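The other protein chains are all here in position, but one chain of the complex has been omitted.
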């Protein structure tokens, strides 16, 4: 799968003349939903099927700054998944220089439309399979992108 | 009624070192919902009652710039209302100097939960009354720029 | 030139389950800066050269709603330009159905770093030329809705 690309917009900058730190949380979401779509489990479809995937926690380390008109690549990686909980990791790099901008994590659970915890394994085995197959696979990039860990 | 107050936040600035122009549209909404709440028709309650009030158009004139930590006052004024359509006007001024920052307008209609046009007069006479009484009353401030309560 | 593409993100939706109206103002900006970059006058470079291009006014008509994961195309068009003032028009359409979502306008002036009005014709003839050549050219799309490159 390809990393998700985002070009930093003017409205995302602040008066420090760099991208405001809150936007990276949104870029994680952009990358995660793109990742899910590529994997065959688009989040919009999951919601239509009655599954809500809220964010339980987020953390973010700001390593270097992104400037207006820079394009970044967001690498998404499912660290762990058991059908009840999911943890994702992200790495945001400058597209041109590959310099690291930000790393982070989000953790998620799965709810039904009454906001009650569900197990994907029991309730939605097809979705369970999609995520389970991606778990722990750092297969986001080919050899020439050389971003193994 | 009191004007709505908003203090410009760091994340609302951009690298021009002023508040990004898109935020004023959001401040209009903040002021409009506060105005509706003060008037006895909180938007949250209207939605619970099955009324949706989307924005049909917006316009905004940027007259002077707002900087980080400035507090502005947003004056909201119902220009016209007939139960089917509503037009609101806004004036945003610096709280301290009363200098004009932005003026603008939004127009709205009223929908039911199936996104179909409704007439408040027929379907929700209590809400109709609230808005009708405020229509055209520019009673937000007296001559000296102070406002009645 | 190609229209600018934007995929509606989850964080751009509101509890009406559609894209919040304020985001279209941001999509105008995304499209305008992309347009300027394609035209050979990237806004980041203009700022480095000491030119600031603030928004003087914006207007927006909301015709139909955009939902999460929809991709829209934003067509940008310079309606008028004289080196002192510039007016841009936008048309946002669903990428798949070409249904109109939003139309709008922004007007701009040109400032130097001391926030004083400048004439691009006098101060930056190269930039003047770029915008002047695009003025009034509705060459974004041919009759069938397809666009030239």
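Chains: A, B and C, in written order; residue numbering restarts at 1 for each.
Everything below uses one rule, namely that contacts are C-beta pairs under 8 Å (C-beta built on N, C-alpha and C of every residue); 3 or more make two chains touch, one makes a residue touch a chain.
Source: prediction; values computed, not measured.
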item: Residues from chain C at the interface with the omitted partner, ascending; value: 10-11, 13-18, 20, 22, 68
item: On chain A, residues whose C-beta touches the chain left out of the figure; value: 15-16, 21-23, 25-26, 29, 47, 52, 54-62, 65
item: Contact footprint on chain B, counting only the chain that is left out; value: 9-11, 26, 29-30, 33, 37, 42-44, 67-69
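Keep this in mind: only the chains that are shown with their structure count from here on.
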item: Chains linked by the largest number of contacting C-beta pairs; value: B-C
item: Centre-most chain [mean C-alpha coordinates]; value: C
item: Chain A and chain B: spacing of chain centres that average the CA atoms, whole Å; value: 36
item: Between chain C and chain B, distance of the C-alpha-averaged centres to the nearest whole Å; value: 26
item: Chain B, residues touching no fewer than two other chains; value: 15-16, 22
